[in-house]
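One chain of protein is taken out of this complex; the other chains stay put.
Letters A and B mark the chains as written, and numbering starts fresh at 1 in each.
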């Protein structure tokens, strides 16, 4: 059961807060690779934080999720210290579909964006797709298969694709017929991702939502 | 996905507090091997300490991390007793990139330096690179591959390289064309590393930052 190759992978026409379209690549080509995260609990005075992870993931991807989680918490603590979401929420992060094995570090920025979207209670523009390894201090590292991912992104209705700055050469070399209708946004640090993905964020609401 | 061999491994042009350049060696030659650590939480009265570790690490390297963590805590308790960072911070230490397997004890002093940099909230000079096994009482033990590491260091913009005193003979025997532009700093105890890496540390601020 591999990802479909020639049809759209768009499983979300509209994306609730917490849902972000990432991009994966396998022997069969690229595909949309959604991340969804939810809070399992109603947030109250006595809520305890937690983190659960599913989606048939390999070890590198599990570590990548814990990096995204730590980065997101430190980002919120630094940039939105009034937002208490991660002190109270029992978060569950999942990669559909459950029968498809997934691994690798390149969904790092997608997971971080999913968690921030949830913490801000802010739904993202569903025409944004992204791929990039995230380090703990927020650096975005090079990934493989940008071409295949761009093809899958376009097929799935993506208009803006965020990728690592270190992949700029791959982007430049890509044929125009693939890039047509796709806006490429290179990111060196996570803040570059943030500026694109959360460009219409109401920062006051985000800070005080929880 | 192995470490790049002939191009610069410098993934950080500037290094935030907690990020330090170590040096690794594999069958493909030497490479920069960054360590980054962050606090996941905002430090407050009720913060609980914690330690998490990622980066596709083998068992020897995991033990090495716990030695670095214990050493750093005892160092702070002895030298900067007012600094309460490790009593309150939920620390996460990571070695990018997530898909490259890493093992061995020679990043010991790099991890300790990363944790101290974070605890002092003091960013390091990004042109310092280092390699050395650390013991619990602060002795710096001999490592392998100093020559390959020095080559990788220079390629990645390092100007000062810290290595174990027991590797001095390796350093002396290294051709001048490799050492040119690199200042070698042998270290017998961690305090020798500290004096080079934190030479411009504001000790009053470091003591009272948290």
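A few comments on the model shown:
Methods note: a contact is a pair of C-beta atoms (placed from the backbone, for glycine too) under 8 Å apart; a residue touches a chain by one contact, two chains touch by 3 or more.
From a predicted model like this one, the values you see are computed outputs, not experimental measurements.
Contacts of the undisplayed chain with visible chains (whole complex): B. Within the whole complex, the absent chain has one touching residue among B:55, B:105 or B:129, and that is B:105. Taking the complete complex into account, B:133 is the one of B:133, B:148, B:170 or B:192 that touches the chain left out. Residues of chain B in touch with the missing chain: 59-60, 63-64, 66-67, 69-71, 73-74, 77-78, 81, 104-105, 108, 133, 135-139, 141, 144.
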